[in-house]
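First the structure, which I've put down as structure tokens, then a few questions once you've had a look.
A single protein chain has been omitted; all remaining protein chains appear in their positions.
Letters A, B and C name the chains as they come in the text, with residue numbers starting at 1 for each one.
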Amino acid sequence: MSSFLLSWIVLVPLLSAIILGLLYLYSIKIKKLSNKVFAIFGLTSPFISFAIAGLFFIQMLQDGKTIHYEAYKWLGVGSYNVSMGFMADNLSIFMILFVTFVGGLIHVYASGYMKDDEGYGKFFFYFNFFLASMLLLVLADSPIIMFIGWEGVGLCSYLLISYYYKDSENVLAGNKAFIANRVGDFGFIVAMITMFYYAGANGFDYVSLQNSIGNVPIEIVTYIGIALFIGAVGKSAQIPLYVWLPDAMAGPTPVSALIHAATMVTAGVYMVARFHFVYELIPNVGLVIAYIGAFSALFAATIATKQTDIKKILAYSTMSQLGYMFIAVGLGSYSVGIFHVFTHAFFKALLFMGAGAVIVALHHEQNIFKMGGMKKHTPVVFFTMLIATLSIAGIPPFSGFFSKDEILLSAFASGEYLLWGIGVLTAIMTAYYMFRLFFVVFFGKNSSEDRHIVELPKSILIPLVILAVGSILTGFLGVPELLGGTNLASQWLSEWKNTSLHIDHTTESVLMLINVLAALVGIFIAYKKFYKYDMTKVPKFSGMIWNKFYIDEIYDVLFVRSIKRLSSFIAMEIDIKIIDSLLMGLSSKFISIGHLVARVQNANTRFYAFVMLCGISLISIYLIIELR
Amino acid sequence: MDFSILSVIIFLPIFVVFVLLALPVGAKGSRNAAFVTSIMIFILAMTVYLNFEFSGYMQFIEHHEWITSYGIYYSLGIDGFSLIILMLIATLIPCAFLLLWNGRTKAYWVNMLLIQSGITGTLFAQDLILFYFFWEAMLLPVFMIIGMFGTGNRVFSTIKVTVYTIMGSLFMFICILYIGVSFFEEFGVWSFALQDVVKISSFTRSEEIWLFFGFMIAFAIKIPLFPFHTWLIQTYSNSPTGGVFLLSSIMAKLGVYGIVRFVMPLFPDLYIEFAPYFVWLGIFGLIYFGIAALMQTDIKKMFAYSSASHLGFIVTGIFSLNAYGMTGALFLIIAHAMATGALFLLVGKMEYNLKSKNISDLGGIAKQAPIFTLFFMIMLLCIVGLPGTNGFVSEFLIILGAFGMQASAGIVSALTVLVAASFMFWMFQRAILQDTDNDTSNMKDLDLKEIIGLAPIAFLIIAMGVYPDWFLFKIEPTIQHYLVDILQIKAS
Amino acid sequence: MESNDIVYLLPLLVVMIGAITMMLLSTFSSVSIKKGAYYSLMFLFVALISNLYNLNSSSEIYSSYPYIGIFKKMIIVDTYSGYFSSILLFGAILTLLIGLQYLEKHKEFTVEFFSLFLFSVLGMMLLVHVNELITGFIALEIASLSMYVMIGFQKVLDKRVEASYRYLVLGSLAGIFFLLGTSFIYAVTQTTTIGEIGEFAQNYVGTDMPLLIIGGTMILITFLFKIAAFPFQNWVLDVYDGAPLPVTAFMAATFKIAIFGFVLRLVLVDFDSIRDFWDDMLFVITIATLAYGSFLAIIQTSIKRMLVASSIVHTGYLLIAFISIGIIGESAASSIIFYLVAYFLSAIGAFGIVSFISSDERLRITYDDFKGFAHVYPYRAAMLSIFMLSLAGIPSTIGFIGKFYIFTAAIEAGYTILAVIGIIATFISVYYYFKLIAIMYFYPSPKIVEDVPFSGVGSITIGLITILIVWGGIGNTLISYFPGVDFLIDMARLSYESLFIR
Partner (left out) sequence: MADSLLSYISLAMILFSIGLLGVISRKNIFIVYMSIELMLNAVNLIFISLGRYYESMEPQVISILIIAVAAAEAAVFLSLIVVLYRRKRSLDSDIFNILSQKSAS
């Protein structure tokens, strides 16, 4: 199979996006097109990409070779060349497969979810464009090309968050996301450029970088590692750049599912795994990453326990799960982290889509305490959500259990018991807040029984079912040896496997037990507090946690307002009152001196003669001095 | 050369102006004539581009005596650097004319044509006096166009900008004369031709420093660099669309061009010596103007600051003394010219339709004019430097260049990714998106002509972002040519 | 060659005969103003043609003392004087052509005016021909006295009379210093002939000659007064403002040329060995002149006064080159000559056009009166703008080339600091010149639109001047067989060389 097809994985959704965009313009300007036209393009492209990726996957299963394709020389300055290159290795093809698959399902889901929206075509244009960018990000063979995709997904994220742009809150959320991401990009660019300078002499693709990074001084590598991680923090919503993620839920629910849960936000994890050759040299930085991940996980989980907005809870849970992933990649267990990305994509997408289904059913109601009793109204959603919730809580044999277990295991095995402890604590809280959500939404007693429940279309329900199946099955790709599995995922990603960790089977089984117990404890507390919760007794919300530790407000004061004030100061004070008034002052001073001088022009002949005489006298004095 | 194509490019608009003035042509006829002229110049420029040889040296040279007694030559030539700016001008101006299609008077078009002549003349001149000649002459139609068709306190601001820029260029004038006299004293013949005056070796250090800053002041005011920027804000805000388009997208770049064309070969030692300061000045401008832009309420003022911010960044690239920075600066010249020019044109349309350029009066335009919004977005993304647009390529290269000069400069300059994004997106939210109670129902979407005008710009912005190398190969030898000289001196 | 002498003197003679003829003609009431003007123009044309013939007939530079038996060496005819006379005659013709309408419109002018006009032209021409100090004084007085009367010709107007009076008192005062200087010089050298003073100074170089220097200084004072350099500039604003516009144009443009013509000869030939004595003095005077002129010009509200005040600045530019004569005689002198031509064209055009736009109902005096002028009278506004640009020294006008020569000469002579100060004065001047353009173009047209005729010879002449200004700024690159800017400066160089043929 020729390698140029690799580029078509990206090109198919991209072309489809362009066609969709043009069609959309045609539709709004000239003649209205039906939604089906858009759906045809929008829905087929992810699956075509998936099919191509699948072909490559099969090929790679057979010969195990990395596929590399250079489309053209992207930029050549001086002796450096950067190609528009695509690379399918085990990691990227793995990512591609589930991104296209889950992405495709979410597309299908969105076709139902968005069917009444005016900008149907526009939505799919964005969605396809997002997919193309995401695939470029994953398939890129060099950091620069990756960055193109990286920013592309950021842009789509912005566009989709502010999709309902008429409400300024939504646009503001979009802006926040974009700016926070850009802070991360700053790190990425700095890292990229440093790498370019110190290790780019023999080419700037990952393979060459991997070969030449060894020659770079270790301080520089440290610095690259930190800068790269800043990029990852921005994209993957970790402390301190996480603030955008909860607000990002302003976009339509499929967006939250696809971008802010399943794919884009995991790009940070992917990036760290991609640059494993950097982080392998600097384990200390890795540890910092792991700790940031751990704290993010705990922090987000804490906030999630008090939230009422269903999407916000899921958003915080995403952040929390991303924290887990960073624990893994920080500790060098990249395959474990990626595996969690993989399982998380399924169950989190499912959770969001389920939440979206509930929201649609209830006419865009997002407060869980206004839902309740959805079990009987939406049984399919109930079951699929149950699977997903169990999965995220870490109950075997659902997928989340396997991936989370591995993460905690590697934390324990690395000797970072604090990380492990935080992980377990977070696991308890995860189980708690997820089941809190679950119980309230599906079992809560809602007195207002007269509400009208919207019938959910098939296009919404089918993806739910498929993903539910996926949430169960995917876990079995990573069954640990302890349980008699072969851990296929880990094998496939062997290059990214942390080989230094060893732990005996007894400890491993004990840890596994602890994990399950932790989840059960969380579920139990949630059950106690919220099973058949009476919606009339909604607690009053206040306190630190409900207010998200006031981080948004602190940021507002620290950055937004101070910069605004600085801006006004520069534009109004420095520019106008100092620099410009200096100039204008000079000229007006000049003119006022002119008025002073002009007094000499008093039209008095005698005075003029006198001035002349003065001049002559001065010249005479000059003569006397000179001739002496 | 039998057919002096560069002269034709310069003087064709002037010729058309004379014809227009002689004949009783109305506004429409003048506009059509101007448009046809710009298209013809585009064709001529394409001819130049296609016949341009792949080398770093001057081509299409025309050398005639002008004022023989003082060795002033009518000397034209073009190298890769000017070629790319020529192509930019030739492409942008017809596109812009399409957007300025309606509601302009004959005087407007006459001035636009004159400006075009001045710009190309400045670009081709290879003689210091000839360069100064066009440099100053260009100012007049700009003066007229801002003063006659501007808004607000236009008379005051027009005079202010004219006196200010002439002040800068007059200092350059003195320096040019000084150089000419020095050449005469050293070689015994008069010449102001660039190829001759670079041979001067008799300057003392203090002389060189004076001359260097004499030139730099002229260019710094035109660009503008901090702290010579105060004219810019008012002028951009008061200018008519066409004027601000030309000012921002082309004339400001000529300041940068002047640095590369004249300051660099004339004072290579000082260029290297002061390069770090200018790199930092550029970065300072980038951040300073970027922050200042944030709270502007007038959308044109905001773009003015944004423009200044980017030009600071271009200067950073020019002074970074390596191929990345130089290439990046050249790329940013193009990217910024296209994006800012198009943005100003779009804002001009907005102002024309809504009679307001105040951000708080706008909002809800996206709903009214989706195609407008699409183009606005593309230009905005280019300004922000999003990958996939040429804005990113240039920013990346300049950061790389700055890093090559000083690691810290590179890191600080990387803040560019934040600076533009913050104010641009905020502006976009308030001016274009949202749904406000302000009456924006008068906003018309782009018509076909305007789409045809903007589409090439948008296409190029994206094409240059996706496949930058294709646009670089012709200028690569020129950049190398400049650098070889610079690096040799740096080494010694 | 005796036979040539009459030809050499023909221009002077024609003008003189013209002046006398006009005086006689003025007694006939049948001779209208228009006729008078045409007669005088005829004389001037004949003079100009004969003058050009002189210049052209000798392809080489030439120098001769006509009728040496009668005049001794009082009068010299050389390329230098020929060149200057041509410019002066050309200026006189232009002034008359432009001023004709003004003179016709204002009833106070009679045919005698032309007689005085021709006498003043004669005085000026004589001034560039003289080779002797007392003759120089007489020439100066011929020109000045006719000028005094011309200024006060409209004796019903207070300001005309006042201007005339002021000029008369101060002008005579300055003239006396000329005589005083001459007497000192005579006391030392026993001669007043220009070449001989120079020889004397040359022979005694090294020994200090205080009296010669003092005498020279006194003559310089008169010179500085006449060109309105600081601190002898006060009169100029009042007098030029008070004079009728054509006379103002004539004085501002032409008189200065004649004065420079005389003083350049004097300084270059006679004071060659001692002229560096004045360098420091002139340095200060130049700076002060530039500063004073700029201060004064920037605050003016009346266009005429602004033009006059700015003429002080232009004097400053000329002085910059005048100082440089000490070091680089040739290029400085030729740059002065060129700048004089450039200034003369621009100023005569500017004053001329201002004289054309004042209508009976409305005198256009201040800047504000010009609001929206361009929308009503586009051609006049365009021309006036070009004159302003030329005065400001913007490229593509002759003023730019003039400034180029002046500043190049200054830098060549090592007076870079003066060039820089000149540049500062230039961008200040941009303010007040561009203000007029801005006001004409950037305001909506006024409500009341009165019809002011702009036709006939005057308008054509101004159009011609406009073309000359632009042509002088662009040069002859395109039309190779037509004389270009180079021609003017080459001519100036040749005339410079002719000073030293002995």
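Definition applied: a contact is a pair of C-beta atoms (placed from the backbone, for glycine too) under 8 Å apart; a residue touches a chain by one contact, two chains touch by 3 or more.
Values in this document were obtained by computation on a predicted structure and should not be read as measured data.
Give me the visible chains that the unshown chain touches, in label order.
A, C
Touch as defined at the start, partner being the missing chain; which of A:17, A:598 or A:623 qualifies?
Here the residue in touch with the unshown chain is A:598.
Given that one chain is not shown, which residue among C:51, C:120, C:164 or C:233 touches it?
Per the contact definition at the top, the residue touching the missing chain is C:164.
Touching the absent chain in the whole complex: find that residue among C:50, C:192 or C:254.
With C:50, C:192 or C:254 as choices, the missing chain is touched by C:192.
Which one touches the absent chain: C:90, C:148 or C:404?
C:148
Touching residues of chain C against the unshown chain: what are they?
134, 137-138, 141, 145, 148-149, 152, 155, 158-159, 161-166, 168-169, 172-173, 176, 179-180, 182-183, 186-187, 190, 192, 237-238, 241-242, 299-302, 305
When the complex is taken as a whole, what residues of chain A touch the one chain not shown?
These residues of chain A touch the chain that is not shown: 598-599, 601-606, 609-610, 613.
Here is the rule we use: only the chains that are shown with their structure count from here on.
Using the definition of touching given at the top, classify the network of chains in this structure as line, ring, star, complete or other.
Graph shape here is complete: every pair of chains touches.
Quick check: more C-beta contact pairs at A-B or at B-C?
Here the pair linked by more C-beta pairs in contact is A-B.
Return the chain label for which the distance between chain Cα mean and whole-protein Cα mean is smallest.
B
Name the chain whose C-alpha centroid is farthest from the C-alpha centroid of chain C.
Checked the centroid distances; the maximum from chain C is A.
Which integer distance in Å separates the CA centroid of chain A from that of chain C?
Measuring from centre to centre gives 78 Å for this pair.
Residues of chain C that contact two or more other chains, please.
Within chain C, the residues that touch at least two other chains are 431.
Along chain B, where are the residues that touch chain A in the complex?
Those residues of chain B that touch chain A are 164, 227, 229-230, 233, 288, 291-296, 305, 322-324, 327, 364, 366-367, 370-371, 374, 381, 386-388, 392-393, 396-397, 399-400, 403-404, 407, 410-411, 414-415, 417-418, 421-422, 425-426, 429-430, 433-435, 445, 466-469, 472, 476, 480.
Note which residues of chain B are touching chain C in the complex, please.
Going through chain B, the ones touching chain C are 64-70, 74, 129, 132-137, 139-140, 143-144, 147-148, 154-155, 158-159, 162-163, 166-167, 170-171, 173-174, 177-178, 180-181, 184-185.
Contact residues on chain C for chain A in the complex?
162, 165-166, 169-170, 173-174, 177, 208, 210, 213-214, 217, 221, 225, 230-232, 234-235, 237-238, 277, 280-281, 292, 294-296, 298-299, 428, 431
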